[in-house]
Structure formats: structure tokens, C-alpha cells
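Notes follow once the structure below has been shown.
What you see is the complex with one protein chain gone and the rest in place.
Let's look at chain A:
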Amino acid sequence: MNILGISAFYHDSACCLLQDGVLINAIQEERLTRIKNDSSLPKKAYRWCLEQAHLSPSDIDCIAYYEDPVKKFARQLWSKNQNIRLDNLADFDPKNVEYSIREQLGYEGKIVFVDHHMSHAASSYFFSGFEDAGILTVDGVGEWATTTYGRAEGKKIDLFEEVHFPNSLGLLYSTITAYLGFEVNEGEYKVMGLAPYGTPHYASQVRKLVTMEDKGQYSLNMEYFDFMKGKRMYSEKLVDLIGVPVRERNASLDTCHMDIAKSLQVVLEEILIEKVTYLYNEVESENLCLAGGVALNCVANGKVLKNTPFKNMFVQPASNDSGGALGAACQAHVQITGERPAQSRIHQIYTGPSFSNDQISVVLGDFTKEALNYTTNEENLLDEVATRLKDGKVIGWFQGKMEFGPRALGNRSILADPRNPDMRDIINSMVKKREGFRPFAPAVIKEKCSEYFELDHESPFMLETCQVKPGMDMPAITHVDGSARVQTVSLESNPRFYKLLSKFETYSGVPILLNTSFNVKGEPIVCSVEDALLCFINTEIDCLVLGGYIFDRNEETVRRIKKILGEKFSTVQQRNVNSDVYTFA
């Protein structure tokens, strides 16, 4: 039974293949097109998923789409989407999704449409390994729903209550994100990272934005929001309420901005704790599953688990819309086979492309001779890398299959020594080229985690925060409030990364590395060897490890290549178009 899950036409489009209920592969379209948050139908991802499994379109039993286009269209009509007119109604025809799949993917078989929040719910529950669970999904908006409450048992998911648009915690968060001068759908992480610098002086104002109601319901006080008109997120009334001017993009970040971020975070956590407690009282389960974009708020996740009666929690690592592809495929599997997919908990999410040392060598071409070759000696490779890390080098680490979802978990990562007090600033400014306040996360050997962090369970997907234990001096991964967003690494889930952490412990005494995604601001995480090389050259990464090859930064070589790149040599994919192609007209 081959089921393809697809998410598309909003942001983070993706494709995955579920074979007899087992996740075989999954990839976001942006990684292949190099267009950040690519929302188009994932044609490249589709080809890749099928090619990797040696399948053709006729081998697909079903394509599961992560949304119901009819309901979504109804909501767009209701919300007075100004792009919809009588003369272009056909452009918004809900049938277009099916037509696109047929036409652009060349697929003639069965298509199943799964509601947006059901897709989120299934993506979390079916990979949680729980026999039963309460489910909370929270995001900006799906069709009508923005928040759903569900109970699951065995193969059955029942979403028994929904909060409807425009009442949305995701949109509340995005509104303040916009208020603080960050990009909606992109800057929410930044607000979360900014919050610990502040104090919740504006919590009372933020509370006025939401009215808590019975059961799982809440409503936004729409006088403070303007997103219905599609021009901007907040109204002038919100500016009056907050009493702080809207921050212009790239303007300086002041204390008041940090305080607003903190206030939002506090209020979000209050609401989530209240609603998750409500959920607990409605379901007969100790297990909680979270999904939807808001579930990527790892700070809130930790608070939810700590402050509600649920004993266990699972958060879908691709909680954003890309993960909807997984959930849709799972739900379609249940519909078609009557069986539950994915019986056990998912422990790793390395489902993307990988490159053998031979393939890497082919792409490197003449550049191979600049590399140290450890393709036949992993032990020495790890020794060399760990030594460099201990010496304060920043490493681009490109190994095995690429991760699915927004986090780099040790296969497309930038790594560094967490003990170095300057490391956060170095990586933020010279490598990632992003805002200086943003924190970095630690990856730690699973068995050693509790020695360093207040965490008593696995966190393989970097979706929870916890406190760093007192006395542990790791400034590069410890946030201003003493917290860290931990990734636990096991030998089973990622052997080479685990061994590197062990080796680093041998040299440094610490089984922990700073781990951040291998990309620069505005670009998707690197996917191919060429992506990694170009990212390496265009940043200040000291050393690049591609499979079994190590490249130490040779300034002369880099200068030479940069000079060529600087001369309009086409390399970097532009957003939405192949405009790096040499052309005249």
C-alpha cells in the first residue's frame, strides 16, 4: 500500500511516502527548489519520493492531501478575501487542487482530502507510539478551524471540538510578530527567542486581546486585529493598547520589544495550560499529542507538560504545514486499510536525500584535492572533527539523510563548542548572518542528558526547553533565562553524530555540542553537496565535513572562489524564479 501525502498551496509544501503504514521518505519542496517556504505543489519532492522508492505514479494507491479545499474556499469567501471576485471565481475553484495533482503530477488514481487539523492531529498521534492520547492542534488557520481538541485510541482519532477562524492563537502570535517588526510565518521563532530577555510588563494588555470562553473556546477581540482585510495584522487600536510604536523592520530592539515578546509568551502559555487542562478532563488518557505551527513553540511545550496533568507528551517534529503531509497520509492509510499506521514512536526523522562519498567526490571535482580524505576511517574523521571543535572551530556538518521538518538534527548542522562564551555571537553574525539575540540549541548524548539539563526524558527533535543545571558553564547554548532547547541523541537514531558527541566529550569533558541548522538567513537548510559547499564559502564556517571529507577553510581558495562568485557567477537560487541563470534579453 503506497500512499503519498502532500501539503501545498500555503507555505512549507512537502511530500512523503507511506508504504504499508511505514514512513519511507519525506521532504519539503523548498529543499529542492531552494525557494524558502516554497508553497507550490511539491513536484520535485514528489519525483524524489517516487524515485527513491523505485516507484512510478501507477504504483501509488492514494494521494492524501492535507486540507479540504471546499471548506477552505468557504472560509475565504466568508472572510471577504478581496482577491475573490465573480469574474475570477474559477481561479479559486476548490477543484483546482485535484486538477493540479492530476495535471502536474500526472496522477490518475484515488485522492483523499483530509481536514487540515486532522492532518496535524494524525501526524502527531500516529507517530507518537501512544495507544491512546488527547490531541491538541493549534496553528494560524486551516479550513475553518484554528484549534482542535481530540481524543485518540488505537486507529481512531476523534476531533471533538474546534475553535474557528478568526479566533486563532497562531494569528495572535503572528500579529505580535508583525508588531515587533518580524516577518509573519518566519519571525515567530525570533519572538520566542526574544521573550526571555524581557519581563511581562505588557501581559495585561495582551490578555485583553483574547477572551477565554467555556470548554476549549476562546475568541480574539477583533478590534485589535486587522488581518481580515489582508493588508496588515494589527489595528491602530492595538497600537494604542500596547502604547509602544510598531517596530520597523531591522530597527533596533529595545527593552519594550523584549517585554512585549515576553508578555505574549506568558499569555500564550497561560492559555495553552488552561486549554490543555480542559482537554485532559475531556479525554481518558495520560498522553498528550501536540501539532500545528504553535506546537513549534518549544518553550510553551515544556510549560504545558509541567503544568497540566498529562504525564507524557509527543510533539510532531514537523509540526508546521509540511508535517500535514505525514498526517494526511496516515489518515488515508486508516481509511483505506482499516489499520493503524506507524505502530511505534518515531525516534528519528532523517527521511531526505543522502549522498555517498563517491557521489560527494563527483560533485567536488577538482576541489576534492583540497580535502582530507577519511572516507575509510570514521574513527580518525571523528578525532579530527572533535579536535577542531575543541579548538573553537565552527563546523559545517553534512552527513547521511537530510532531516524532515524545520530543525537540523545532526545531519545538516552547524556545530560548535557550547562552552565558548563568544560562540553565539560569532555564529549569529559571521555564519548565520542573523539577529544577535537568537539562542542556539544543544545536542547531547541521550544517556548524559540529565547530568547537564533538567530533563528526565528523551527530546530527540529539539521541541522542548528545560533549564540548564546549575554550575554548567555552557554560555553558547544557555539562553538568558538559563534555559536550553535540548536535542537528545541516541546511538540508534544517529550513530555518527552520537559518536562525534562522544569523541568531543573525550577531548572536552562535555558530551554536548551547539547544533544549529546548516543555512544562512533567508535560505532553506542545505540539501545537496553543492548547497553545502556554497554555504560554506559564503559564510565564515571554519571547516566543512562532507561525509568522509574534511575541508579546512583555506582563505586563498575561498577568496578565489568568492571573487568568481562575486562576479555574477550564477550560484544562489533566487526566490521563486531561476533568475541566476545567465541570460540576455
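Please note the rule applied: a contact is a pair of C-beta atoms (placed from the backbone, for glycine too) under 8 Å apart; a residue touches a chain by one contact, two chains touch by 3 or more; residues count from 1.
Heads up, the rule we're going with is that contacts and distances are computed from a predicted model.
When the unshown chain is looked up in UniProt, the name that turns up among "Methane monooxygenase", "Putative permease", "Xanthine dehydrogenase YagR molybdenum-binding subunit" or "SGNH hydrolase-type esterase domain-containing protein" is "SGNH hydrolase-type esterase domain-containing protein".
Checked against the full complex, the one of A:273, A:363, A:491 or A:520 touching the unshown chain is A:363.
Screening A:75, A:190, A:275 or A:438 against the full complex identifies A:75 as the residue touching the chain left out. Touch with the chain omitted from the figure is made, among A:47, A:232 or A:393, by A:47. Touching the chain that is not shown, out of A:105, A:342, A:512 or A:541: A:105 (per the contact rule at the top). Those residues of chain A that touch the chain absent from the view are 34, 43-44, 46-47, 50-51, 54, 56-58, 69-71, 73-75, 77-78, 80-82, 84-96, 99-100, 102-106, 108, 144, 229, 362-367, 528, 530-531, 533-534, 560-561, 563-565, 567-573, 578, 580-585.
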